[in-house]
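With one protein chain removed, the remaining protein chains of the complex are shown where they sit.
Chains here go by letter, A and B, matching the order in which they are written, and residues are numbered from 1 within each.
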Amino acid sequence: MKPGKFVYHAPRELDEALAMLHEYGDEAKVLAGGQSLMPMLNFRLAQIDHLIDINRIEAELTEINWAADTVAIPALVRQRHVERSAQVAERLPILTEALGQVAHPQIRNRGTICGSLAHADPAAELPSVMSVLDATFTVASARGTRTIPVADFFQFHLTTAMEPDELLLRVRINLPGPGTLSVFREFATRRGDFALAGVAAQCQLDTAGMVTACRIAAAGVSSTPQRLEQVEDMLIGQRLADDVLRDAESLARDAVDPTGDIHASAAYRKRLTGVLLRRALADVRTQREVSHA
Amino acid sequence: MREPKVNIEAPGHLISVTVNGSTRQHVVDDRLTLADFLRERLRLTGTHLGCEHGVCGACTVIVDGASVRSCLMLAVQVDGCDVETVEGLSGEGELNPLQQAFKKNYALQCGFCTPGFLMTLTAALREGPIKDEAEARDVLSGNICRCTGYTGLVQAVLDASKETQA
Partner (left out) sequence: MSEVAAKSMIGAGIERREDDRLLTGHGRYLDDLELPGALSAAFLRSTYAHANVLSIDADAARELPGVVAVFTGEDLAEIQKPLAPKVMHPQLIDYPRLPMPPKAVHYVGEPIAIVVAESRYVAEDALELIEVDYEELPAVGSTAAALRPGGPMAHEGAETNVAVKLSQKAGDADKAIRAAPHTLTGEFFVTRGGGHSMETRAVAARFDLTTEQLIVWDTTQSPHYARQQLSVIYGMAEDDIRIIAPPDVGGGFGPKAQFYGEEVVIPWVAKLLERPVKWVEDRSENFVSAMMERSQTHRIEVAFDDDGRLIAVRDFVEHDQGAYCAGLQVPSITTSTVPGPYHVPNIYVELLACYTNMVPTSSVRGAGRPQAVFAMERMIDRIAEYLDLDPALVRERNLIQADEFPYEVGITFRDGSPLTYDSGDFPALLSGTLERLEYARTRAWQAEQRERGRMIGIGLAVYVEGCGLGPYEGAKIRLTNKGRILVTLAAAGQGQGYETVYAQIASDALGLNMDHIYVTTGDTSKIPFGQGTFASRITATAGPAVFQAAQQMRERLLDTASILLGCHPAEISFIGDRACRDGDVEKSKTLLELAQVANVGKHGITLPKGVQAGLETSSYFAPARAAYASGAHAAVVEVDPDTGGITVLRYIIGHDCGTVINPRLVDGQVIGGFAHGIGNAMYEEAAYDSDAQPQAASYLDYSLVSATEVPSVELFHIQTPSPLNPLGVKGAGEGGTIPAPAAIANAIEDALRPLGARINRAPVTPARIVDAIQDAAVVDQPA
């Protein structure tokens, strides 16, 4: 389980990295945290000629950038850094909550937010979280930069809208307004495993407890994180009463079409998605009760 | 079958790395993992390879204060870094409090996974105390032990936490 041969590059400038990506295209891979890439190299499932390590880039890519109503997470921000940020816990609690369920600290110490997103594993936590946070992805190449909305970013299992010469420079999130409630729920076989299914939900409730806005996404049940728009539509204008939660559960169950594998049948994953959504919404309700208590 | 397009005679990279307090300079191949660098080049064989895909945790070391899987990093990446391995935990002859807690609580049998647990816990205990069994189990959960059933490890963590925070 030793990686095949490649040439290691450690550019100091972003432009240099982009020029290399431009030159080598799909013969190259970007190394950020390496926690998904390195296992694939060790198994020789991924074979590349050039490895472009962006960790030496001197531009400011390691700190979270806070603005009035947005936050940008650049390419080299480690998951553990975000997880332990008090400001993230306050302004984006769903991210803190989800990160605590990503693998183990030793992985999160190296793994980056952007790296996980660029890897685009649909069973991972972060893509579905970005889906409900309505994130935008800034990707850079020698040809320039462009932004991709989350709805377009994840294309397929391990496939994004990025071209081979592009690098995910940062992910930008609009900070939820006051009173926004959010939950990430997953069910995994073991602590730190990929989830058998997961649900991210973000809701705004008015003073009467009526849902005025919401975004819901499921993880691990499709080739990309799956927005559950039917459920969102149904919830708008409703209070999160038990019968509404049960309706949401059954809608969610019917909305997803997962595949079965050695860990769980497709039928199980459908049911689980519904159950997790019901529980996520119950958590939202509890959060509101606590905040209004 | 894939033909390597890369010249086998690649010159390698000169790295300078501080390992357990002493600075070492070596020329390393592009693809040499940190684990193999420690084991084969520095002959620090206390760091073990159990799965080489980042799950078992036997190869855990501390790089710039953070516990990491040394099978998932390249040697060339630690150029300029501070690396701690199991060999650096205790001074001459004396086990440190964490190692003593392992021994006292029978937290090891075959010992193969042990260095990884020690490095994980060393980093974790620097972040603060580990208060109860549930937290201890959570901290331990990124490493696999096939021998002990974890009972001794849990007790060792709690003992060491009391000792080191005292």
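Here is the rule we go by: a contact is a pair of C-beta atoms (placed from the backbone, for glycine too) under 8 Å apart; a residue touches a chain by one contact, two chains touch by 3 or more.
Everything quoted here is computed from the prediction, not taken from an experiment.
J.: From the list B:55, B:68, B:83 or B:125, which touches the chain that is not on show?
T.: Within the whole complex, the residue contacting the unshown chain is B:55.
J.: Using the touch definition from the top, which of B:47, B:67 or B:161 touches the missing chain?
T.: B:47
J.: From the list B:85, B:122 or B:161, pick the residue that touches the absent chain.
T.: Residue touching the absent chain, from the options given: B:85.
J.: In the full complex, which residues of subunit A touch the absent chain?
T.: Within subunit A, the residues that touch the unshown chain are 1-5, 39, 43-44, 187, 189-194, 196, 261-265, 267-268, 271-272, 275-276.
J.: Against the chain that's been left off, what residues of subunit B make contact? List them.
T.: So the residues of subunit B touching the unseen chain are 1-4, 8-9, 29, 31-32, 39, 44-53, 55-56, 58, 85-87, 89-90, 95, 99, 102-104, 106, 108-115, 118, 133, 136-138, 140-154.
Rule of thumb we're sticking to: only the chains that are shown with their structure count from here on.
J.: If you average the CA atoms of subunit A and of subunit B, how many Å lie between those two points?
T.: That pair's centroid distance is 28 Å.
J.: Touching residues of subunit B toward subunit A in the complex: what are they?
T.: Going through subunit B, the ones touching subunit A are 2, 4-6, 8, 10, 13, 30-31, 33, 36, 52-54, 57, 60, 66-69, 71-74, 76-77, 120, 123-124, 138-139, 141-142.
J.: Which positions of subunit A touch subunit B when the two form their complex?
T.: 1-8, 10, 27, 31, 34-35, 38-39, 41-43, 47, 49, 51, 53, 55, 80, 103-107, 109-110, 190-192
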